[in-house]
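For reference, the structure is listed below as structure tokens.
The other protein chains are all here in position, but one chain of the complex has been omitted.
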């Protein structure tokens, strides 16, 4: 049962972060190849870091091409869409709002996902481990996206990222108690 | 016996790098949340990279919350202190000197720590492995700090980092001979 929830969370997070990465790439005037690479990196980056840290080798992303394929499809669709409506779309309220929604949805989905995977490890000290792991899974993709597009990662300037810690902590506590 | 020395080195390195990370964050006008994240990243980043490379999974940092807690306390204390004395403190000789001292203390403590952990692995070729590992442990946190605050890492422009190699080499040689 829990596998299905985790899978749905993974899909939501992948789509949201792929769109978020693609929007940053398009905004930086990358071509379609760069936009795809940035979208895939944003979508799978957090998961790869999480798997390396808990020793799940090779990382899930490398065994399941579907996540990279979904990311590439989202990025290509958004790139095509923006190609025809560029002037109407960027530097508008809609753009700001959509970026915020995608970023937040991806952050939430991956934070919960990482926290639950940490709790399933059944090691000692697992509360701290899983909260820390959930946070890194949630923010990892966004940090890579911001590093690669050469700006200070959002995590250091936007308060929204504080939610990753609170979200991870709440997930871990709810999981332990129920 | 050696565990106690390593523990003391870890504590010294953590405090020094947390303060170094916090000062860079405050200087970049981050808010208290960003300063804390940057301080924790700087303090534990080198150790996480070291543990991933030698396969000590999950990394020590994830099992011992105390290092993250110490870093957060140092960062919050420094942030509060600077909040009231900002004008008197930044862009002064004292600021430059303190940053230099914290950076150097953290670099020294983590380089020795990483080198000794590498030597304890007892693999072949362990001299090169442990010198390289000590260097990465020492400079890793500072590189992450500089990447995340969007500047060229100090290691490429400040000569002080050359000491990391010399320190790692001396630690390894002393360890082997005595």
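Read from first to last, the chains carry the letters A and B; within each, the first residue is number 1.
Simple rule for what comes next: a contact is a pair of C-beta atoms (placed from the backbone, for glycine too) under 8 Å apart; a residue touches a chain by one contact, two chains touch by 3 or more.
Because the structure is a prediction, the values reported are computed rather than measured.
Novice: From the list A:73, A:121 or A:147, pick the residue that touches the absent chain.
Specialist: A:147
Novice: Looking beyond the chains shown, say which of B:19, B:78, B:119 or B:143 touches the absent one.
Specialist: In the full complex, the listed residue that touches the missing chain is B:143.
Novice: Thinking of the whole complex, not just what is shown, which of A:9, A:23, A:48 or A:135 touches the missing chain?
Specialist: Residue touching the chain left out of view: A:48.
Novice: What residue numbers in chain A mark contact with the hidden partner chain?
Specialist: Listed in rising order, the touching residues are 25, 28, 30-31, 33-34, 37-38, 48, 52, 55, 57-59, 61-65, 68, 147-150.
Novice: What residue numbers in chain B mark contact with the hidden partner chain?
Specialist: With respect to the unshown chain, the touching residues of chain B are 52-55, 121, 123-125, 128-129, 132-133, 143, 147, 150-153, 155-157, 159, 161-162.
Heads up, the rule we're going with is that only the chains that are shown with their structure count from here on.
Novice: Just curious, how far off is chain B from chain A if you go by their C-alpha centres, in Å?
Specialist: So the centroids are 27 Å from each other.
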